[in-house]
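Let me give you the structure first, and then I'll get to my questions.
All protein chains of the complex are present and in place, except for one that has been dropped.
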Amino acid sequence: MTARIGVITFPGTLDDRDTQRAVRVAGAEAVPLWHRDKDLKQVDAVVLPGGFSYGDYLRAGAISRFSPVMETVIEQAKAGMPVLGICNGFQVLTETHLLPGAMLRNNHLHFICRDQKLRVENAETSWTVDYTSGQEISIPLKNIDGRYVADDRTFDMLEAEGRVAFRYLDGNPNGSLRDIAGITNEAGNVVGLMPHPEHAVEPLIGTGRTDGLGFFTSILKKLVNA
Amino acid sequence: MARVVVDVMLKPEILDPQGQAVQRALPRLGFEGIADVRQGKRFELEVEGPVDDAALARIHEMAETFLANTVIEDFTVRVDEPAEAGS
Amino acid sequence: MARVVVDVMLKPEILDPQGQAVQRALPRLGFEGIADVRQGKRFELEVEGPVDDAALARIHEMAETFLANTVIEDFTVRVDEPAEAGS
């Protein structure tokens, strides 16, 4: 039996179908989850995909955070279920406080879409074990509210605990403090990042690289070995 | 230094998708009894020198030509008075 | 129906590029003497029923849990008083 990975669709989610595809490309079963259902259909892990849930109105992720499905996700995440938040999904995770900090408008105020180089800083989370620490990868980035901020105490804690999961390389695209592109919770089961691994899993599509596939093979490995 | 506040709101007849999304979410969060929500922008300007009529007139002009898009937005200008503090 | 206004501003220590972009543009447009600009959000809530202390407390809670993200933002809640009209 292969791993079942849930992919949540909120109103305004855009990358749910791509994320399902990425899960399949990695060899797992993708299970669509709907924001109004509390039931997670016995999935082994959950991805909160990118997009503009609720149009990013109010604040990105602020309205989705209150959907019924998130009640269960919050509960299960605290119990150790692996959760990955990509872009808007990351924003939802910070709004729920499963991950610290917050996301603000990019410092240049524009939407930015580009191929982004990252360094994997923590290759021990549920979603990064298939990378090596310090590995450099390039995956698409696309956001307007991607500037990660937190107070100094939080940053110091993140750094001290090795919870900065990814850092931007070759130019910070949005003014994120300390070049942070993604972080993890203490247990390493909840990970959020702004760039989009699900757009980099097939050689022909997008940037033509498959650097993002490791997120999905990581979780498979983790679940199979668990 | 004095603070002048410029509030910019979409004109009443213009669709406010953000305000609508917020209003629709409220009952789900358990907040009833809010008939309408409109979301706008608030600018806090720290003004050097005295905020006299001339300064206010300049700020009014600034709001009209720059801070607000008067095709779709209205604005108000006022010298700041403290309000009930939030968190 | 009464109107309650919730103003949400970034905490002072958080960089506000929108406000900065406005401030930087002002001299180019011929507006001098503005030392700082911060840009925030203004919500106008139309409240059904009386705006008593209980109602204000609920709105305060709504602002704290929903309208503002207190990790990065401060807010104020007040019952609306009319201000100098703009355009």
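Structural remarks
So that you can tell them apart, the chains are marked A, B and C in the order they are listed, and the count of residues begins at 1 in each.
As a convention for this text, contacts are C-beta pairs under 8 Å (C-beta built on N, C-alpha and C of every residue); 3 or more make two chains touch, one makes a residue touch a chain.
FYI, contacts and distances are computed from a predicted model.
Not shown: a single chain whose UniProt protein name, out of "Acetyl-CoA--acetoacetyl-CoA transferase subunit alpha", "Phosphoribosylformylglycinamidine synthase subunit PurL", "ABC transporter permease" or "Segregation and condensation protein A", is "Phosphoribosylformylglycinamidine synthase subunit PurL".
Taking every chain of the complex into account, the chain not shown here touches A, B.
Between the chain not shown and the residues A:Y57, A:F90 or A:W127, the one that touches is A:Y57. Taking the complete complex into account, residues 10-11, 13-17, 20-21, 24, 69, 71-72 of subunit B touch the chain not shown.
Contact between subunit A and the unshown chain involves residues 11-12, 14-15, 17-18, 21-22, 51-52, 54-57, 110-114, 140, 142, 144, 196, 198-199, 202, 204-207.
Keep in mind that, in the parts below, only the chains that are shown with their structure count from here on.
Of the two chain pairs considered here, A-B and A-C, the higher C-beta contact count falls to A-C.
Inter-chain spacing, taken between the CA centroids of subunit A and subunit B, is 34 Å.
In whole angstrom, the spacing between the mean C-alpha positions of subunit A and subunit C is 31. Counting partners per residue, subunit B has 22, 25, 29, 39 as the residues that reach two or more other chains. The set of subunit A residues touching two or more other chains comprises 58, 66. Residues of subunit B that touch subunit A in their complex: 17-18, 21-22, 25, 28-29, 39. Within the complex formed with subunit C, the subunit A residues making contact are 58-59, 62, 66, 94-95, 100-102, 104-109, 147, 149-151, 175.
Only residues 1, 7-9, 19, 22, 25-26, 29, 31, 33-49, 55, 58, 60, 62-68, 70, 74-78, 83-87 of subunit B touch subunit C when the two sit together in their complex.
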